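Just one protein chain is left out here, and the rest sit where they should.
For reference, chains read A, B and C in written order, and residue numbers begin at 1 within each chain.
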């Protein structure tokens, strides 16, 4: 049974800030957002978490193993270096989707995302050490079969981009609606899902669904671990096995038992 | 008549690099990609261009006003500071889509995106100074009506994210298929399109289409200019007018004539 | 008795890289160096360490509490994101200077800093958990009395800069020669020393020495702790006490005993 800890990361009152007193240059906003995300990827990643950019003003981290002091430190580091601040809401659940729902509700209860007085909320409760197990997190790493040969080197760049976006939208909806799981586009032809204990057949069906609806062939490696980093690295190795063996789904890889 | 100059930016042989000799940590890859994008946003932005992250390994810039020496300087700056290199392909066209098609074909002719020997391609031809006019670029800046009130503060974060992604996919496909224009998600509830001389009614129909198919209400400000930056800033001001007046489409704003 | 753990950080074969195949643009080298340092400040800082830029190609961290796995992770993160790699050498000693001597000798034994085959050395041994105590690190935070009023707002910027540099050189030499301690300029009018158990009178004499030789008035707050971060934050608070009370030396502050 998975036990995902999720952190919802929201830039405080960001929309109004981007147009006050006048609309700010887009190049600067893009730089600000992507560097802020890069720093969060490092700050959570250094603590074995995965961070997804999602909408950039609302980001999502898988934060198993990171306590509230760690979250407070991340919040402080951003406050000390950026012109904006962050609110963080932490929750756990048997599925990633329910965890994120709880995290969302906690933050909404504290006030609107565009309320200038709602700043640096830090709410929620992380998994206690005694509740953590070495398969709490399931990560599935997808990519598109021969994306370079079939798309990047053949179609024009925007046609390829549309195909990738379409396949991502189908995957994110399917995994969310059928399996309460959260899928994210992470660049190139890669998508990473935080899964709710899906098995091999579940992933086979997900890949088939995307093929039928969006006509894009995916493959996927699946791993589990105590943290996003260990589960994700197992998933990456499983995906390399797909590539070597020509298989579509590898994993979930059982976690090696320590005793 | 628009005259968009587009630059296709491709990280050389990136996919293989991410798994050689072993898969690299996802947190580091995310940091690398988003900082590389942030630097390109500044390097093109400093020269009045707009850069879109798209798939991160294939990015797209609107580069009117930037000559080949400027592109070579951008390529050099990245080579000097990153473990990866970039190929750049520059093209123009009466529509953004045809410009990008030409840029794509030029790069594909130079070799595969995953050919280790194809490095730092720099191809294409920018607009000559004599062909430039002060309405060469049309930028449309969209956002979602009351996204915070209707979605961010109400739905859970992933449900909101799916809605935004869905509306973006519909908008990108519609503008591409109907108008040879290129739309990009830029964070929050914002999408920016590089347009091929669409008029007020064209934008009204695009907004209606997204409303019908994805049930998301957009509004849009449209501007034109000699560069992406001047067109984009006019679009931002037009969008503020929408917000103040409760209108759905403002613009295209005619370019002020200098004499 | 202090027990400082020091990490010598050296960019591998950096000099030759900066001029191969041709001299690289200075603006890019400056950006590369200062961002690499910024990332190390975060990576060590996130683990309660302090990092000093020193010569930028040879940096020095106070790394009490960071084990070899942590160092390896820092090395990996830089390798994944920069065009250069790092060698790290870790050592401990009763004085910071002897620790750094040991770290230097370990790295020199592995080959020359400009040997292209000597890459990513990781050597040394951190303090074992059982040897750590809550006053292992002594940090002294100096600044110049009324630097803004007496210098920045009065002299021209370079004359001020010469004064600050001169006072720093005197401080670094005095503390190194008399007390086997390591002082670093950290920006503005601030200098931070990693001390070898100096007492209140030692710091008073150090301040007097700088006043006599360089005619610059310093004040200093001194703290101790299990890590650079805890010692350094105590030192900052002590320096604020100097500012409030008009005193020249505050501390060393005894560490609160946990039992």
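Simple rule for what comes next: a residue touches a chain if its C-beta (ideal position, glycine included) is under 8 Å from a C-beta of that chain, and two chains touch if they have at least 3 such contacts.
Everything quoted here is computed from the prediction, not taken from an experiment.
Peer 1: Given the contact definition stated above, which residue among A:76, A:131 or A:215 touches the chain not shown here?
Peer 2: Counting the whole complex, the residue in contact with the absent chain is A:76.
Peer 1: By the contact definition given up top, give the residues of chain A that touch the hidden chain.
Peer 2: 24-25, 28-29, 31-32, 35, 76-77, 79-83
Peer 1: Take the complete complex as the reference. Which residues in chain C touch the chain that isn't displayed?
Peer 2: 8, 14-15, 18-19, 23, 25-31, 33-35, 37-39, 41-42, 44-46, 49-51, 53-58, 60, 97, 100-101, 103-105, 108, 112-114, 148-149, 152-158, 160-162, 164-166, 168-169, 172-173, 176, 182, 186-189, 192, 229, 232-233, 236-237, 239-240
Peer 1: Please output the residues of chain B touching the missing chain, sorted low to high.
Peer 2: 39, 42-43, 46, 73, 77
The criterion applied here is as follows: only the chains that are shown with their structure count from here on.
Peer 1: Counting only C-beta pairs in contact, which pair of chains has the most of them?
Peer 2: Pair with the most C-beta pairs in contact: A-B.
Peer 1: If you average all the Cα positions, which chain's own average lands nearest?
Peer 2: Chain closest to the assembly's C-alpha mean: A.
Peer 1: Would you please write down the residue numbers of chain A that are in contact with two or more other chains?
Peer 2: 39, 42, 46, in rising order.
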